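Only one protein chain is missing from this complex, and each of the others stays in its spot.
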Amino acid sequence: MNIGIVDFLVASALLFAIGFFGVLLRRNTLVVYMCLELMLNAVNLALVAFSRFNGTMDGNIFVFFIITVAAAEVAVGLAIIVTLFRRRETVQLPDLNLLRH
Amino acid sequence: MSNEQLIVSLLVVPFLSALVIGIFFRRRHEIAAAVSIAAASVVLLGSLYLIFGNIREEFSYEWMTFGDYTVSMGFYFNDLAALLLFVVAVVGFLIHIFSLGYMKEDPGKARYFAGLSLFMFSMMGIVFANNLIMIFIFWELVGLSSFLLINHYYHKPAASEAAKKAFIVNRLGDFGFLLGIIWSYWHFETLNLFEMAALVEANPDILHVGIGLLLFCSALGKSGQIPLHVWLPDAMEGPTPVSALIHAATMVAAGIYLLCRIYFLIPPEAMVWIMWVGAATAIFGSLCAITQTDIKKILAYSTISQLGYMVAAFGLGSLVIDGDAGTAIQAGIGAAMFHLVTHGFFKALLFLGAGSVIHACHHEQDIYRMGGLWRKMPVTFAAFTVGVLALVGMPGLAGFFSKDAILYLAWENNSALFLILAATALLTAFYMTRLWLAAFFGEPKTRASRDAKENNWIMTAPLVILAIFSVVAGYDFMHPAIFDGIMQEVPHAEGADFALVAGVSVAVLLAGLIAGWLFYGVGAREDRLEKQFPGLHGFLSARFFFDDVYEWYVVNVQQRFSSLLNFIDHILISGLIVRGAAGLVGLFSLGARAAHTGNLHVYVYWIFLGVVLMWLVVKGVQ
Amino acid sequence: MNDTLSPFKEIAASNQWSAILPEISLGVLALALLVLEILFPRHRRKLIPGVAIFGQLLVLFWLLLFYRDGGGFLGQETFAGMLFHDELGQAMRVFFLLTSLLVGYLGTITLAGKPLPKVEFYHITLVVTAALMLLAQSNHFVMFFISLETVTVGFYVLVSYFRHQSISLEAGLKYLILSGVSSAILLFGIALLYGIGGSPLLAGASDDAMNFGALNAFLKNHPENGLALIGMVMVIAGVAFKIAAFPFQIWVPDVYQGASTPVTAFLAVGSKAAGFAVLLTLVLKVFQPMEAVLVPVLTVLATLTILFGNIAALTQRNTKRLMGLSGVAHAGYLLVGVIASLYVPWAQGAVLFYLFVYLLASFAVFGVMAHLSPEDGTGDELEDYLNLARDRPFLAVVLVIGLGSLAGIPPLAGFIGKVLIFIAAFQAGLYWLLGVSIFGVVLSIYYYFGWIKTAVFREWKVAPDDEDEQEAPRREHREIAPLARLILGGLAVATVVLGFFQGPLSDWLGRL
Amino acid sequence: MVDFLFYFFTAVTWGSAAMVVLSRNPVNAAMFLIVAMVGIAGLFVLLSAFFLAVLQVLVYAGAVVVLFLFVIMLLDEGEKRRIRAGKVSSVASVMALVLLLVGALSVAVSPDLVVPGMGEARTLGTTEPVGDAPREYGYHLFTAYMLPFQVAGFLLLVAMIGVILLSKRYRDESEVRAQV
Partner (left out) sequence: MPESYPFLLHLAIFIPMLFGTILLLFSGSLGEAFVRRIAFVGFLVPAAVALWLWIAFSPDPVTGYAFLSTVPTGLEIVDISLKLGLNGISLPLFVLAGVVGFAAGFYALVSGAERLRQYLALLLIMQGGLMGVFASVDVFFFYFFHEIALIPTFVMIGIWGGRERHYAAMKLTVYLSLGALLSLAGLIALYVQSGASSFDIISLKAALEGESISEVAQNYTFALLLFGFGILVSLWPFHTWAALGYGAAPTSAAMLHAGVLKKFGLYGLIQIGAPLLPQGAENWMYFLALLALGNVIIIGFVTVAQRDLKQMIGFSSVMHMGYCFLGLACLSAVGVGGAVILMFAHGLTVALLFLLGNCIYRRTETFDMREMGGLARNTPVLAAFFVTAMLASIGLPGPGLANFWGELTVFIGLWQYREWMVIPAVFGVVISAVYGLRAVGNIFFGEPTEAFQSASKGKRIPDIQWHERTPALVLLVVLILVGLWPRSLTDSIDESVSPMYRIVVPGEEASVTGDDGEFEAVSFERAEGPVSCCSPPKRGPAGGL
């Protein structure tokens, strides 16, 4: 029972870092998007932890909202990706270079 | 009409005349001439009334004020002014009349007369002005009228060039003049001649050599002293009456007048410089005159030489060791002004005579293409002869008296100068003989000179009148008490001195005449000097390379310098710096554009690094 | 049970719905559109955009005439501190309504004749607008986040709305991922702030740490707290993404270019203004105690934003990207105003004024663009503006006025906006930023006038020695609808009039 | 026990998160994502946020990731077209990761940043969990968070309409296609 806020914060921060790393590294749009979800989850973790240790509910409620929003975003995002795939036959980010300079 | 009003109207009438002609009578040549001559007559009559009515005035109107600095339109009419006014009014009137004949056929007659009126206006301004700024204004205005009149035959490139040269060289002189005026203003707190004189009188130490020399620059330019004389011979491109009026009798003499008017501002040290410049100009002018073949150019160089005489005379005033300085300067002024008056008459006469000849010979100006004219144009010949004799200083004629006064002054003060002036006198006699013999004697060498015939009375009458003046102007009765302010100062040699000076004078005169007669002979067809002493002739006809130096300066220095600056302006400032800076920013811009690679990952890096950057700033601040 | 509930009842009592009547009416209107689409027979559906626009107009007039005092809630918190109503919020409500009206209008032009659903466009626009209004008034991070995300999700859809075009979808995807990253960063920042601000171990900590007021009170006690600093940086970074401040501006050109003109305009004006409204609130009401680090951070951002935006725009040939990059530069000037508002109270008013004139000018330009490039993805290059003044003088005049105002040329309103910002900056002692801004404005003159030059110059007279200039063929003449003339003309006139006479807007300046 | 569970869930989460990033096959990545989500749910449980833990599993693992899987299957890009990160890009992202880790750890570990005593004084053992009955959420959502809740409803509506808009095929789609 000695786990404190710092430990959760480390867990969350590292998760955030891994997620960001994934966004930077991966070329597949879908995987990149998954990594984004990882980052959001890291935030959720931090919020829940803070909520617990601060003794207020707001963090938890916020997480509730974030999950809602994330779900909505994923839906829209995947719709865009699917539509784009229908047109371009690819989901690889480097292929998406019509817009530049 | 009060005297003040009269003086102002003498100034305004010619101006109105010029204006009216310019606006209304550009194509009505006869009316234009009439208007201009009417103005000249008004000036003549008014002037005579002023001069002989013994009216002397000083008054001024405020023109412009800034703080303590005021410019006024001031008039100051004294004996000195009266003397010059006399010359200007009389010669001016006569030349107006002469022009009527000379310019009869000219298509630009109206323009010509407008120019004459403008000139009369400007000259009146110089005569009357009571402060240096007003003098300067009219100084530039005579320059302008001179420019316009020289440029009368504007379609001739030479005339156009000459006018330009005259104006610019005069501006060079005025550059010094203006500096002198500005300096004087801060030095004396005023530019009013009257007040400055009082200041100098109260405290003679306040004089400054620099101011004196800068003010002398005015005369340097207008009176064609070395090294700014180059414009005067070229100015002969203008109509001959103009040469007579402006470039012989009045405007060029105005430099002398100005010196005399501001003599109290010029300290003795400056006088010495002035004297030597004058002497150098005198001998230089006469040397150059020897090789010229253009009748007007000979006269022009002669004018330069005579102006040098006057300037030297003015400068000589400084050298009287014994006796107080004031008187000495007065003597110089007296001598210079005296010569100015006599020279004004006989040089105007000579030019008009030359004009008469040129007119008769259908604008032939080369003396070796004339000849035998004495028979065909007796009146002109007679008058011209009087002029020549007056110029060379034949005893009994006007030139003799005035030249003697100067020679005497030189004799008294500086023997070296005396020698130079005497030599000048000899050369004068020499080249005038050459001109006289070549133009009027021998056989006519061209068809034009063969067909020449005497001009009508409109042109000969002024000649005769001027000839009379050239004879009598040296005598005392011509100078009643009203001119005493000047004429009393003219040095008169007495006794042994008189004998000596007069003797030398006559001797050099005779020597010159005889040498000329013998050397050139009667009715020469070509220049003997050129044939026998080509080296000497070449040297003299190069006119001491002054023109070449100027030419070289303009082409090789000024033009190249401005081209260089233009290049720098375009390439360095406009090109390298301004366009370069724009180009540099453009490069950055291309770089910034290239940063938008279209690759999403790169964009995520941007965001990531953005946060890092912000955090670094936070850390940096803490 | 009653005891447990009584505080909740109290809180629930603060849910004053009448305080957000404008937002509610927009939301209802949005829903009504969907209902109407079902109810209306096919041939009547064309009327729906009209209904949307007309409804918004009604709301706007009602807002201006009867709701000027915010329903009496000005200066109050409602919804348990979720919202705070002030003059800024009131002004932003009007601002967003105007934006949405104009976007809706541009939408009618762009959507005309395209086989795309129309009602949904208005529906989303309306919801986004309502969310923008709430965003500008939010006083709590949860409210802030939710309205922000509503806006963002709405924009995902709007940007990729023209799904028959690859670039539209590509833009949508890019916006989606980058916005997601920035949202995650923002959220993490909020989490940290919540964690530290609500920590019971620290003095001044609050039960309601996500409330702006409470957080501010906490930060006053701990302005140097490291965790709070990180949180602040991450939150500001998230907002900087919305306002497109350097280096978070990188998405702007691509997304602007890919999106269709009305959406681009919405992004450029609405989203950016919302970001600034939020930034003002955050800077002044939340992070103000951290001034010592906040100002340098914002100064660096503003400097780089101005420089980068202007420099990158210099050689840009695509008008949408140009507008995007120049919008970046404008964000920089606005940032200067935001920083100044820390020291000079009325600088908020200056920022607001600037936003309004930016709205007018931007929509003037985007309006012209919408008329010129109904086929999206084409007609957006500078070359497409050649001879505009000859062929369509009306559009050219509007364009010139809009661009001139953006460039800050008197007598157009943009100039007044810039001057007010500059004066505020000087009063605040931001000399460096002032210098950078001036440099930026000079650069901006180049590309704005370059555009004007392209549209206006190449015509009429052909110098005989310039043989390369030949008269281009006239573009086909397309009638501009009277309504379009009215709206574009109105924008131009307003831009000019506001340059001379700022009375109506300076009202707000005084009140802020 | 709790400590062990914490370490376990953390390890699971990190590990599967790392596999999400590193696994080549998107399907594998999605599967690992589910594991990561469940790990996080476990951590939620440790934090006594049972409702959220359930939500996490239901929404994320149950809905979101499944959606991902659907899409991956739908697109079936498979091995056809797979661009791997280039050398430069890999190095850069690894460097970024290092930076991120340093940052993350410095956030969490540095005594400067964390209030002294925070770690020791308040642990799972010493603090009371806040109320986590679903009813608590209800109270909050319908009182203080009423407005965000409503807005979230609109958000979902917009998202729904957006998805329909983007995915629906129109009759004249082919015509539109031809235009580009």
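Read from first to last, the chains carry the letters A, B, C and D; within each, the first residue is number 1.
Convention: a contact is a pair of C-beta atoms (placed from the backbone, for glycine too) under 8 Å apart; a residue touches a chain by one contact, two chains touch by 3 or more.
Everything numeric in this text was worked out from a predicted model, so none of it was measured.
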Considering the complete assembly, the absent chain touches shown chains B, C
Full-complex touch with the removed chain, picking from B:E189, B:E269 or B:D548, is B:E189
The listed residue (B:L10, B:I37, B:L116 or B:I133) that touches the chain absent from the view is B:I133
Among B:S9, B:S160, B:T385 or B:T446, contact with the omitted chain is made only by B:S160
Where chain C meets the left-out chain, the residues are 346, 349, 397, 404, 409-411, 415-416, 419-420, 422-423, 426-427, 434-435, 438, 441-442, 445-446, 449-450, 452-453, 456-457, 459-461, 463, 465, 500-506, 509-510
Even though one chain is not shown, chain B touches it at residues 3, 22, 26, 54-58, 62-69, 71, 76, 78-80, 111, 133, 136-137, 140-141, 144, 147, 151, 154-157, 159-161, 163-164, 167-168, 171-172, 174-175, 178-179, 182-183, 185-190, 193-195, 197-203, 206, 260-261, 263-264, 326, 330, 333, 482, 484-486, 488, 558-559, 561-563, 565-566, 569, 573-574, 577-578, 582
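The rule we apply is simple: only the chains that are shown with their structure count from here on.
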Whole-angstrom distance, CA centroid of chain B to CA centroid of chain D, is 101
Between the Cα centroids of chain C and chain D the separation in whole angstrom comes to 30
Distance in whole angstrom between the CA centres of chain A and chain D is 5
Touching at least 2 other chains, the residues of chain B are 593, 596, 598, 600-601, 604-605, 608, 615
Multi-partner residues in chain C (2 or more other chains touched) are 142, 146, 149, 153, 156-157, 160, 163, 166, 173-174, 177, 181, 192, 199-200, 230, 253-254
Touching chain D in the complex, chain B uses residues 601, 605, 608, 612, 615
Residue set of chain A touching chain B in the complex reads 20, 23-24, 27, 32, 93-94, 96-101
Chain A contacts chain D in the complex at 1-11, 13-22, 24-28, 30-31, 33-35, 37-38, 41, 44-45, 48-49, 51-53, 55-57, 60-61, 63-65, 67-76, 78-83, 85, 89-95
